[in-house]
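Of the protein chains in this complex, one is absent; all others appear in place.
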Amino acid sequence: MTVVDQPTSRSPAVPPRRLTMAKAMVEGIASEMERDPSVFYLGEDVGAYGGIFSSTTGLLERFGPERVRDTPISETAFMGLATGAAVEGLRPIVELMFADFFGVCMDQISNHMAKIHFESGGNVKVPVVVTSAVGGGYSDAAQHSQCLWGTFAHLPGMKVVIPSNPADAKGLMIAAIRDDNPVVYLFHKGAMGLPWMSKTHRALGEVPSEAYETPIGKAVVARSGRDVTVATVSLSVHHALDVADEVAADGIDVEVLDLRTLVPLDREAIVESVSRTGRLVVVDEDYHSYGMSGEVIATVVERDPSLLVAAPVRVAVPDVPIPYARALEQAVLPTPERIRAAIHAVTR
Amino acid sequence: MTVVDQPTSRSPAVPPRRLTMAKAMVEGIASEMERDPSVFYLGEDVGAYGGIFSSTTGLLERFGPERVRDTPISETAFMGLATGAAVEGLRPIVELMFADFFGVCMDQISNHMAKIHFESGGNVKVPVVVTSAVGGGYSDAAQHSQCLWGTFAHLPGMKVVIPSNPADAKGLMIAAIRDDNPVVYLFHKGAMGLPWMSKTHRALGEVPSEAYETPIGKAVVARSGRDVTVATVSLSVHHALDVADEVAADGIDVEVLDLRTLVPLDREAIVESVSRTGRLVVVDEDYHSYGMSGEVIATVVERDPSLLVAAPVRVAVPDVPIPYARALEQAVLPTPERIRAAIHAVTR
Amino acid sequence: MAFATSEEVLEAAVCVDLYRTMVRIRSFEERIRSEYHADKSPGFDIGAGRIPGEMHLAAGQEPVAAGVCAHLRPSDAVTATHRPHHVAIAHGVDMAKMAAEIFGREGGLGHGRGGHMHLFDPAVHFSCSGIIAEGLPPALGQAFAFRHRGGDDVAVAVTGEGAANQGAFHESLNLAALWRLPVVFVVEDNDWGISVARPASTAVASNADRAAGYAMPGERVENNDVEAVYRAAGRAVARARAGEGPSLLEVHTLRMWGHFEGDPQTYRGDLATVEDRDPIPHYRDRLLEAGILDEGSVEQIAADAAAEVERAVAFAVASPEPDPAAATSYVFA
Partner (left out) sequence: MAFATSEEVLEAAVCVDLYRTMVRIRSFEERIRSEYHADKSPGFDIGAGRIPGEMHLAAGQEPVAAGVCAHLRPSDAVTATHRPHHVAIAHGVDMAKMAAEIFGREGGLGHGRGGHMHLFDPAVHFSCSGIIAEGLPPALGQAFAFRHRGGDDVAVAVTGEGAANQGAFHESLNLAALWRLPVVFVVEDNDWGISVARPASTAVASNADRAAGYAMPGERVENNDVEAVYRAAGRAVARARAGEGPSLLEVHTLRMWGHFEGDPQTYRGDLATVEDRDPIPHYRDRLLEAGILDEGSVEQIAADAAAEVERAVAFAVASPEPDPAAATSYVFA
């Protein structure tokens, strides 16, 4: 869905520019397409539509239908096409419209795209970026609201990056395109700053105009604090920052760690933060069990269980399909309310 | 592959019977097919071949081609067929020949089979058993050696059971068939007792002749010990027991906890064991990150980090596709050597 | 292969039923549309209002639902798509419970868990799914179960022309043909898969041509003609009931509105002609001309439909919101 926005102000006279994550992502793609003729984008409704979640707005007009290609609804075929094209030296970006659809084409991703480099003993490179929309919060129900980053991150051979803000959206996109490996790039619909979806007041952010890479594999302290580490990614970073501001009033000083990349995971940053705060809350819009939240907790205690002065708490989707009705969905998402309760629990 | 075995001795005069896991699994299926005409089995090479890993040996002869059905290589179609048949009151068992192939049909499993009950508000039941072979150790390389139980267990709506021994193979099969939910039943090729694959000396086990259910969601202490808990599943249970016997000589008393079910996970059993031993090793033939090993560790510390007197250790496949060459494969599998080293590390 | 063509004149009662079903559907879709947009402004916030989330409506595609489902009984199964309401109504899904589900209420078909893309009514063996073409495989299983228990019930799997390029389509047709399952595959060709025009998604002009690849009959109905759909579907359903196996039926239909509500349709060149192609006034005029309907019965049908929809929406809005404390219920039976 697209409601036409104002064109981004590009006057160099009035920095800093503030963009939505969607525009920053597109800017990252466009700058690489400009620089490198081997980059192209393919997926469903990425051409004239500009991406259901505005991931490609304006690219068709700028780069033409050879390089911005609408596909049939044949995810297995076009994922594999991206792999084959990458093997021959192109640098495809391929969109899986919703991460929820992974199951119709996961073999091409996890058994092929992700494994060819290894199976070939390093002789073949597969520089593909797989973009996909994740997340709920707008009643799109069980098949259109999942995050599933735990599913991608569990399987070896692909990097997994998840920008939470416009600057990282651009920088991680450029880094992903330049990376010689398959990189799964998951963008949260609720963080894209779409005009037709309710958004956090943090949706706009400063984005440098020039091309730059945000390093893959590096977490960032989005807010530093002494009392508790909230480790999270994606839209939940915004919620965590909001809650951190609130509980500061109660005298709780929250550190928010934006992991940004799940593969490779910046384990040092996690351990370093928790070794200062002694307390850990993991906020994860993916399912609770066998995913990111457990991995982050294990990362700390396998280093040293005594780093934790209190039991860590997870705020995740409680192993239930995402319900449709608003009240039910809000009950299972990692809302600010649940994050606040977890921070209180862990600092009690 | 099948090398014809001797028919199982069925003389009631000479109990206890010792069966392979494959035969015990088939016995569980056969006893339910006998009892309940709505049970049928479908999959690739499950008829005349009897299952590539002997999961259905003899069933065609006994129950005929209407109830033991070879399918085309169309996993999406026949997985979905199982779902639709279950919705209408049948009780299909459907085989995905290797769990590695999940990516060609995961949508039918995780978005349909697993979610319909929820989406229908409980009005539709989907009693399907998905059987699948897992595991490596015989140089079947990156696309035929994975365990992937973390992938299945991460996604809500399906139970996940993983027998390690013949008695549980039969009892969990019967429980899975009688369960009104989708149950993923993962059997390790190396634990099936196949005549053409090297096997552990623990491959044969006593199996009661009558029908019985092994409770889904209950772990079992396979060996009790005071010093360290080794939590694991599947073939690794055998390795853990072997190592436990060995290190007993060094005065280390190992408790081996066979989780048996990943969904629902018997968190109480894990916490209870670790609260006695204070030390935890998780052995997991699936990939290291974002899977079972992290989940088990998190389960302990989110109850109470001080239960652990030493940092827990994971022995898992280190986020690498399974290599082909024997020496490489052995280096990444959770071998007895690696388990022993972990036990020593954690009890040091 | 093609169906035997028989151009017999339909009985008046059948025509009236087809017309009534189309009107009931349109009435429902128009009402849902207005309810959906009623409280999403200013601007348009997809998650806001009494009906949140994506909304795919089927105005213009009534001939497919009406023509196919006229041949079905409640014991026959139907699997539909992300755009399911027309098929649901035509197959007799409880309209009030369906409305309540769309409103996310406890009284809904799925107690508010499923939403408009996940409607399950076991009473008429109806289901749908938001994943393209993935509704086909479960239909095979329903057909399999029907044959297993005896009788001549059938399963109908509906899909879009865009979805016909998904792997599940191929696998399902082959397996259904191979096992001679009583299934009818219906492709709704509405020219578009979201913004992708049919020639940009499909290498062949008619999906009916694909039927030969499964040794099953294939037929394409042009012009969104409800009576032609009725006839072709009748042949396919009869074939399935007779144990002769599956058939494929494609209907060239019309998506009158956006892919989903909020779709600006800026990609669409054929918008100007859409209203003129609305199948309902055309069919009404034909039945008036033929003397099968008169102005009074047309009004009566419209009024009845409006009243039925009114009752359904009233039931929906009167139904309580689900209790958030039970958000994790129904994961396991």
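Labels for the chains are A, B and C, by order of writing; each one numbers its residues from 1.
By our rule, a contact is a pair of C-beta atoms (placed from the backbone, for glycine too) under 8 Å apart; a residue touches a chain by one contact, two chains touch by 3 or more.
Keep in mind the model is a prediction, meaning the values are calculated, not measured.
Taking the complete complex into account, the chain left out of view touches A, B, C. Interface note: of A:78, A:101, A:187 or A:324, the residue touching the hidden chain in the full complex is A:78. The missing chain, though absent from the display, is touched by one residue of A:30, A:68, A:87 or A:147; that residue is A:87. Of the candidate positions C:200, C:238 or C:274, contact with the hidden chain is made by C:200. One chain of the complex is left out; on chain A, the residues touching it are 71-72, 74-90, 92, 107-108, 111-112, 115-125, 127, 156-157, 159, 180-181. Residues 1-4, 44-45, 47-49, 52, 70-76, 100-101, 103-104, 137-144, 195-198, 318-321, 323-332 of chain B touch the missing chain (whole complex, contact as defined above).
Interface residues of chain C facing the missing partner chain: 165-171, 173-175, 177-178, 200-205, 209-210, 212-216.
By our rule, only the chains that are shown with their structure count from here on.
Here the chain at the heart of the structure, going by C-alpha means, is A. If you average the Cα atoms of chain B and of chain C, the two centres end up 41 Å apart. In whole angstrom, the spacing between the mean C-alpha positions of chain A and chain B is 32. Residue positions of chain A touching 2 or more other chains: 76, 100-101, 103-104, 141-143, 319-321, 323.
Chain contacts: chain C has residues 110, 112-115, 118, 129, 131, 134, 167-168, 331 touching two or more partner chains.
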